[in-house]
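Quick one: this structure, given as structure tokens, is what I'll be asking you about.
Removed from the display is one protein chain of the complex; every other protein chain stays in position.
Which chain is which? They are A, B, C and D, in the order written, and residues in each are numbered from 1.
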Amino acid sequence: MSAPLIELVEIEKHFGPVIALNGVSVSVDAGECHCLLGDNGAGKSTFIKTMSGVHKPTGGKILAEGREISFDSPRDAMLAGIATVYQDLAMIPLMSVTRNFWMGREPQKRVGPFKFFDFSEANEITMTEMAKMGIRLRSPDQAVGTLSGGERQTVAIARAVYFGAKVLILDEPTSALGVRQTSNVLATIDKVRKNGIGVVFITHNVRHAMAVGDRFTVLNRGKTLGTAKRGDINAEELQDLMAGGQDLAQLEGSLGGTV
Amino acid sequence: MSAPLIELVEIEKHFGPVIALNGVSVSVDAGECHCLLGDNGAGKSTFIKTMSGVHKPTGGKILAEGREISFDSPRDAMLAGIATVYQDLAMIPLMSVTRNFWMGREPQKRVGPFKFFDFSEANEITMTEMAKMGIRLRSPDQAVGTLSGGERQTVAIARAVYFGAKVLILDEPTSALGVRQTSNVLATIDKVRKNGIGVVFITHNVRHAMAVGDRFTVLNRGKTLGTAKRGDINAEELQDLMAGGQDLAQLEGSLGGTV
Amino acid sequence: MAETQTAATPDQDERIREMSTFRKALIRPELGAICGTILVFVFFIAIAGDSGMFAPEGIINWGTVSAQFAIIAVGACLLMIAGEFDLSVGSMIGFSGIVMALMTVHWGLPAWFAILAAFALTLTIGALNGFLVIRTGLPSFIVTLASLYILRGLTIFISITTTRKTIIGGVREAAEGDPIAWLFGGKVFSGLFVWLADLGVVGKFVAGPRAGQPVVEGIPMLMIWALVLIVFGHILLTRTRFGNWVFASGGDAQAARYVGVPVNRVKILMFMFSAFCATVFATCQVMEFGSAAADRGLLKEFEAIISVVIGGALLTGGYGSVVGAALGALIFGVVQQGLFFAGVESSLFRVFLGVILLLAVILNTFIRRMITGER
Amino acid sequence: MAETQTAATPDQDERIREMSTFRKALIRPELGAICGTILVFVFFIAIAGDSGMFAPEGIINWGTVSAQFAIIAVGACLLMIAGEFDLSVGSMIGFSGIVMALMTVHWGLPAWFAILAAFALTLTIGALNGFLVIRTGLPSFIVTLASLYILRGLTIFISITTTRKTIIGGVREAAEGDPIAWLFGGKVFSGLFVWLADLGVVGKFVAGPRAGQPVVEGIPMLMIWALVLIVFGHILLTRTRFGNWVFASGGDAQAARYVGVPVNRVKILMFMFSAFCATVFATCQVMEFGSAAADRGLLKEFEAIISVVIGGALLTGGYGSVVGAALGALIFGVVQQGLFFAGVESSLFRVFLGVILLLAVILNTFIRRMITGER
Partner (left out) sequence: EGERFVLVSHAPDSDSWWNTIKNAIAVAGDQMDVEVEYRNPPTGDLADMARIIEQASASNPDGIIVTIADFDVLSGPVSNAVAKGIPVITINSGTEEQSKKLGALMHVGQPELDAGKGAGEKAKAAGVTSFLCVNHYITNPASVERCQGYADALGVELGGQMIDSGQDPAEIKSKVMAYLQSNPDTNGILTLGPTSAHPTLAALEESGKSGTIHFGTFDLSGEIAEGIKSGVIAFAIDQQPYLQGYLPVVILTNLARYGVVPGNSINSGPGFVTKDNIALVEKYAGEYR
């Protein structure tokens, strides 16, 4: 098998006195969906920010297709084919959907010696892509601020998908989404994966992970608890791994086993 | 049966040209957990903001224990016994955990003619309550900004629980939480409910809802799709109600039925 | 993914009330400024219509003042949309003027060199402002407040220590025949005005050495600069990729950074552009009047910010319009000069200005909320 | 819920590196200002130690200047922590001074009445500022910029139209024997200084009209006011429920509102407190110098903001310390006066100030990040 698309080896990341990552190794192959699970504060967001060039790791190395690289900025990572949809900020509410969608990669057309933002093309593509994700816009000039939280996240995902990269990172894309939109996102992940793109999918929801994941890595307090392949592990075992079986068992008992 | 703790009848809410709520009725009884479900933009947040005095409804009325009331500010609602943990903002990152915990209801001690913030008591209670929720703080002076997103939400819930109100509203409290902390929250909801407090619980996760809910109301585009009692409906039916059965069935099929 | 496509929400519109196309076309960032401009003109035509305010010289007069405001307002506008602002504009005007005057008059360097050197210096300072803001993560209010003090102090210090004066004259003579100085101090379309004067549309001088010439000599280069900068700023902002980056940097720098917008570069460039505008302002002034003074530009930063804000921009960045800022500058200039023509006690000018500012921003906020659904 | 209690994370601390208690005790909002103060004192003791700067008269000298800054800085500090700021402080100083002088000198009203009336008026204006900020949701920068212009314009207008002057003198005579005027203009502990002079600790005048009297007449009330306001502000902020509300209102007004903090009331009160401090400043000045001028207080708003920011407060609100602001004012005063004692070219003062401001905020940002884990 060829070298993984991207491989992070023994990554450490310290913030002043806080050790957020303490040696985490994860690799992403082409066409796989690698799920990252873990409790709050386990370091999932920190880890993927390291992968996408936002943070520089304190220790460890990053290999892209076998060669060691380092990212100085998110732009570097993007150029290396790593696209990310962040948990918290992705959209700028005051700007129109089109401007947000194309932010950083605006299509241009030449007029004489000058290059201008090609709005007609941009608007058209935006409307189409949004419709594909199940969002009907009043107009592409509509400000993102007029969309609901979930709708915004959908726009961000549509954008990342449209600019299809080699590795697509999704930080809890489904946590604020409704059932239908979650299904859409999961279906999209599935489609993206089938096109040979590696997906890193972060979630708290074991069922969402089981639905699309090929491999599962559980983080705990800045360390890897282990990586499992699809089929080697079932939902209950994963849940146990994430939270420490005993507590959960008790809770499930008292709440009717439906958590 | 006595009158519900709070009852909202045919609530409408317009934001300029947007009709966010178009006649929604929900009631909360003492000791029940009323789950509010619905897709993104269905109006769940808008609805509970109306209930907690943030928005004034455009139409409809609010009854508390049978008497019509109206809230001019969140403070009014709080005084009427309605405590809320919001989806987005709940904590002030620059302030210490204690100051956040007690914000708006600071304990005071008299020194001569003056009243001072009673820090020793406040700190002690904060530490205890946090420990109960499974969060161990370095010190009560620690700034909330040093906690992870999930940890912050837990503090907000602990606060609302501690100031135990007649009605506790939780807007997607579990969406950013890990499995263990989710279990904690659900267990807490269960406990709170058993103490005779009415809980309004908003979530996208049907399983979380099924775990603790006594009644389920599904919103869709600003309207109530209907309210069902626990036992009258199962998880699959609820899911169908939320998202329109057909699409989901198709998706579940293609993804292995695990969503 | 055909199934999700068909699942696209069928008629979301049931929840959006009707909004007429007319109303939609109207609500744009500069609407407030447009209304303000119309109001202000109606007002002054009513109360000062016969005072010479709308005669050709009167128009050139308030036009020049407005053009002055507009030049710095364009810089401030783009910078503000990029999410920062610059309190050192005023000090920069004083500083670059003194630098040019010192070089030409005191050290005898050619004017073109002095002008280029002044531009180079202020652009460097602008970049430094930007660099500090980016690197330290401090609010630009603080950083540029520091440069306000540092630059003003330095300006007084160098002018006092080198020439023992805070005003340095004789630049016009020194710049006589210079290849680029006329770009800032000259007037254009003189021929047009001679023709207009012959037609009787424009008055003529009746006495002195220039008897017989038209009272309006030409369009000052200042106005040309203002127009060029406005058009440039407007196109840059609304029609180019870079313009989108400016909006993005101001709207949410972090989000923009995450998708690969070179936010730091954008912000630093905008600081430099603001410094550039300040220097254009200063050069025009020095070349027109032939002297530089250490106190030039005092409080101009506020005037620039006021114009921009009247023009509908958001103080916190990410929203605004160059055309709006230009209209804001026009309102500012017309009111300032118009009160004079109307014979109002001059100390009341500030009262007027404050009231206009308040009314304008309230109107703008209202319009913006309609557009952006901001809450 | 015994099960969740036992499930409490057992040793989260494994991921927190050790931080010594000493280091922990050190990092507090005012640390930057404390270091700054020490540095500034060391610096001036080294270069101006023998110039009389640290003799009793010298201390009273820079002490008074610092006290002035401190008075407005306390107001600005609390307001800034509550998330707003007030650019109209300077205009308010000019305005209230002229109001007092007009009332006492021009209209012959008793001084106590004039003082109370001026306070009532400025508190109303402060409340109005706050009210506008709250109701319109506009940034306080804009609203108070408007009041800056409106108040300054009004001040000049009323003083010119009623007395044809912009400096109104004779207030001291009019306030002679007034029951409350001495609270602002007087000096206290004169006896102490006579005693100290007799002991030889404080020098005596050897010539001139006051030969034989101690060189320091007493502690000016200005300093007492500064101390009282600092102590009051500090206790209010750190030890009371209201203080917590101030932090909360500035930290995140929406979140605070949701849990029932009366944010609007807090902000309006802080605007009023800032107006109160400005009026204390103005009254002390009017009573000490016996005259009021329409241009008093020019740019004082910036000086207040600079002191507060040097003192470690966050421009965006929710974080800061009154003690820090007071130290910032002290640094400001000592540097300004120290440069004179050291005989440095006085126009360089502004340059120094700018540099100190920059260094201080950079240090403060660093400290704040350590404390709050802000990213």
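Operating definition for what follows: a residue touches a chain if its C-beta (ideal position, glycine included) is under 8 Å from a C-beta of that chain, and two chains touch if they have at least 3 such contacts.
All values reported here derive from a predicted model rather than from experimental measurement.
Undergrad: In the full assembly, spell out which visible chains the left-out chain is touching.
TA: C, D
Undergrad: Specify the residue from the set D:R28, D:K165 or D:R369 that touches the hidden chain.
TA: Candidates D:R28, D:K165 or D:R369; residue touching the omitted chain: D:K165.
Undergrad: Out of D:F85, D:F141, D:F193 or D:F349, which touches the unshown chain?
TA: Missing-chain contact among the listed residues: D:F349.
Undergrad: Quickly run down the residues of chain C that touch the omitted chain.
TA: Here the touching residues of chain C are 51-53, 55, 57-58, 60-62, 64-65, 156, 160, 164-167, 169-172, 203, 205-211, 213, 215, 285, 288-291, 293-299, 337, 340-341, 343, 346-347, 349-350.
Undergrad: Which chain D residues would touch the chain omitted from the figure, given the whole complex?
TA: So the residues of chain D touching the missing chain come out as 48, 51-53, 55, 57-58, 61-62, 64-65, 68, 94, 152, 156, 160, 164-167, 169-170, 205, 207-211, 213, 215, 217, 222, 285, 288-291, 293-298, 300, 336-337, 340-343, 345-347, 349.
Methods note: only the chains that are shown with their structure count from here on.
Undergrad: Using each chain's Cα centroid, which is most distant from the centroid of chain C?
TA: Centre of mass proxy via C-alpha means gives B as farthest from chain C.
Undergrad: Just how far, in Å, is the C-alpha centre of chain D from the one of chain A?
TA: Result: the chain centres lie 49 Å from each other.
Undergrad: Using mean C-alpha positions as chain centres, tell me how far chain A is from chain B in Å, no decimals.
TA: Using C-alpha averages as centres, the distance is 27 Å.
Undergrad: List, in ascending order, every residue of chain A touching at least 2 other chains.
TA: Residues 18, 146, 180, 183, 187, 244, 247, 251 of chain A touch two or more partner chains.
Undergrad: Residues of chain C that contact two or more other chains, please.
TA: Within chain C, residues 3-4, 7, 12, 16, 373, 375 contact more than one other chain.
Undergrad: Over in the complex, which chain A residues touch chain C? Could you list them?
TA: It comes out as residues 52, 54, 73-75, 78-79, 84, 86, 89-95, 99, 102-106, 108, 114-117, 131-136, 138, 143, 145-146, 159, 180, 183-184, 187-188, 191.
Undergrad: What does chain C use to touch chain A in their complex?
TA: Against chain A, chain C makes touches at 1, 3-5, 7-9, 12-13, 16, 239-241, 243-245, 247-248, 251-252, 254-262, 314, 318-319, 371-375.
Undergrad: Under the touch definition given earlier, write down the residues of chain A that touch chain B in their complex.
TA: 18, 38-42, 87-88, 146-151, 154, 172, 175-183, 186-187, 190, 204-208, 210-212, 235, 239, 242-244, 247-248, 251, 254-256, 258-259
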